[in-house]
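Missing here: one protein chain of the complex. Every other protein chain is in place.
Right, subunit A next:
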Amino acid sequence: MKSYKTNPFTYEVIKDALIATGEEMFIALAKTSMSPIVYEVLDYACGLTNHKGELVTQGNGVTGFIGMLSFMVKDTIEKHGDTIKEGDIFIINDPYKGGGSHLNDVGLVMPIFYKGQLISFVANKAHWTDVGGKDPGSMSTNSTEIYQEGLQFACLRLFSEGEVNDPLLKFIETNVRHPEISIGDLWAQVASLRTGEKRLKELCEKYESEVIIESMERFLDQGERLALKEIEKLPKGTFELSDLIDDDGITDDQINIQIKITITDNEFICDFTGTDTQVQGPINSSYTGLVSSVRTIFLAITNPAQDINDGAFRPLTVIAEKGSVVNTSSPAPTSMYWESMLYGSELIWKSLAPYLPDKLTAGHLMSVCTVIMGGKHPDKDGDFLIVEPSVGGWGAGNNQDGDTGQFCILDGETFNVPVEIAETTYGVIIDEYSMRTDGAGAGKHRGGPGVIRSYRALTDNQFFTASYGHHKLNVWGSAGGMDGSNNEFLIEKADGTVDGPFGKYNQYKLNKGDKVVLKTATGGGYGDPKERSKKDVENDILNGYITVEQANRFYGYSR
């Protein structure tokens, strides 16, 4: 084993302080943000890396950003190298490299110097409500080029040695909708970085810089050791699987995605070679998006409780062909990137579920189920804009029924918007927020029901856009459990006509009294439904999770 100079107790204290710094940066950003997508959905991440850009600790709201920060920092080092000065802050949202996802996710990177020596970087990445482009919210289900999706920041200096780059700020201000929100969030991000800077400098003040640098290295080594220990316990060999993504939002064609997983004693290799090439519509994923998705399930498999740093990912390799739908290149649109990115987790999840029943459940809703809706508030000046993910059902496991009303795997400490707040802020009426008890996902353990939420417009000329992936196929059951259901939405117009169901729609026009009904998938079941105890089945009937008819048909129930 490697030996370290710092004693184990001092190291422990420094490690705690580093983790606390990541958390503090995270909280600072949420508390000062102007947009619900940040402070309720927590669609952002903050962290710090060592001087080489390896992630040391990250405060997470959602899993989907795990590992993107280090790519951002590494790109900054590659682009600006020796010209990086104390007080610089870089702005970056490039989806084709540098830790990008879609343009809305804007990253900031700041070097930390102590007595002239580069010690570390602090970085964060937050979903801006708008970055310009053709549609409000900068996300579309029908964009065909990145240029339609807003501003691209290719790792530019936002601050130069502490001085803000005013022309750049003005340029952003004039090119985004709701600039007070986006610029407000930018300042919240800056405040968060400065909090991190302050804490790191205090640490350097107290201990030698060398001690801090060594402690970061040691923390990474520990992460690696833990991951290797867990890999030892996994089944060895190769596992192959392919699946179909609904469509790209432009044509109706399904898209092939495939994986070959190779697990050895000390490696976990995920090869997506053979996956279809990038598509016309905006569901293309960046390579870092794919990597984050793979890392999420890798952590779920190896050690869900550990402190996360890049060390844990040293045994992990992710291969994807450049120009494929999961490693896209310019100028492919990416605003709905998670519709392909999610399959990075999904294919591994599904491949290994039979081998790891203590960790992996049956399939869950499998889409962020994003809703974007806007228009005039009936009582207030100015337009409202809703941008939010939706909750749905999770799959059952070997010892539990699936949960209801949870966000997908790439979200996390994400909160839905309370009905009372939504109605006040957006001036819509929500007629229903309830469980979708469709009886799908039958099993010895039952899948968690999906959720129904509706929005009724109270003014004319509103628009509604949504991307509800996994619309064409039902989510999967495991170990003999039945499949769950799908995600879909429909429009009930004021005149009584119904349009849909749809999986994706861009800018549907709603007038006063028109209602959108959103339905998310019920999770897959686990095990043969016939094995579910009579008592549990009767309880499910009593509580309305299933009907008597479903009890008879799926569970072989008779009174």
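By our rule, a residue touches a chain if its C-beta (ideal position, glycine included) is under 8 Å from a C-beta of that chain, and two chains touch if they have at least 3 such contacts; residues count from 1.
The criterion applied here is as follows: contacts and distances are computed from a predicted model.
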item	value
Options "N-methylhydantoinase A", "HEAT repeat domain-containing protein", "Carbohydrate ABC transporter permease" or "Gfo/Idh/MocA family oxidoreductase": UniProt name of the undisplayed chain	"N-methylhydantoinase A"
Sole contact to the chain not displayed, among A:A123, A:L203, A:I409 or A:A551	A:I409
Identified contact with the non-displayed chain, of A:A28, A:I172 or A:M373	A:A28
Identified contact with the non-displayed chain, of A:V13, A:L168 or A:I269	A:V13
Contact residue for the chain not shown (choose from A:A154, A:A191, A:I319 or A:L490)	A:A191
Contacts of subunit A with the absent chain, listed as residue ranges	7-13, 15-17, 20, 24, 27-28, 30-36, 39-40, 60, 62-63, 180-181, 184, 187, 191, 194-195, 222-223, 225-226, 229, 296, 299-300, 303-306, 349, 359-361, 379, 391, 394, 397, 400, 403-407, 409, 411-416, 418-421, 423-424, 427, 429-435, 451, 542-545
